[in-house]
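A single protein chain has been removed from this complex, and every other one stays in its place.
Up next, chain A:
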Amino acid sequence: MKFAVIVFPGSNCDRDMYHAVTNALEEEAELVWYQGANLANYDAILLPGGFSYGDYLRSGAIASTSDIVTQVKEQAALGKPILGVCNGFQILLESGLLPGAMLQNKKLKFMCHQEGLRVVNNTTMFTSNYVQDAIVSIPIAHQEGNYYCDEATLASLQANNQIVFTYQTNPNGSVADIAGIVNEAGNVLGMMPHPERASEAILGSADGLKLFQSILENWRKVYVAGA
């Protein structure tokens, strides 16, 4: 399976993501510069964390207007798995691929530590390898991870089972303790915590690896005969 890791000016978790796919998952990945790429050549698209365009205007806002995000939308419509982590999640929100918006953390601080997350939906292509309601340890690293949406949007997220991860102890003020959500079709996941930084035991936790393994297994079921 071939993963694209999109690199914007200011991305800084692109190599972590690349490492998680190539070394921990042992699949193929390419770092793809945001200009001049053709995303049709990849099976899955990863939007890494960082500070694309220096977080100018709003986190993810400038990146969301780039041509590559138009391509991400096209690939998403085809049903390909799209994962946005941290700044990648912010880009998915700003581009309208996922509902809601990010506010500054309630305590206005940049926070960087391990968090306990609950897998509240293990029926997605990103979480099928987890046990439903499992508690996993995955680090966060953000200042604008306070997920916000209005009540109607929250109700529809809940009704469609789109909330995938919640915080055990809400660190940032997110509505309904939300740490990660999928789109209605279930193939676009945005999350603030970094599964790529929890992909090997030596990093302190390997709980994030199952997320990448889920993507791979579900892809194989569809595209690899006999898998």
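Worth a mention:
Here is the rule we use: a contact is a pair of C-beta atoms (placed from the backbone, for glycine too) under 8 Å apart; a residue touches a chain by one contact, two chains touch by 3 or more; residues count from 1.
Definition applied: contacts and distances are computed from a predicted model.
The subunit not displayed here is recorded in UniProt as "Phosphoribosylformylglycinamidine synthase subunit PurS", chosen from "Phosphoribosylformylglycinamidine synthase subunit PurS", "NADH-quinone oxidoreductase subunit M", "PqqA binding protein" or "Glycine cleavage system H protein".
Of the options A:22, A:104, A:128 or A:160, the residue whose C-beta touches the omitted chain is A:104.
When you scan A:61, A:134 or A:176 for touch with the missing chain, the hit is A:61. Across the entire complex, the residue among A:10, A:116 or A:173 in touch with the chain not shown is A:173.
For chain A, the list of residues touching the undisplayed chain reads 57-58, 61, 65, 93-94, 99-101, 103-108, 146, 148-150, 173.
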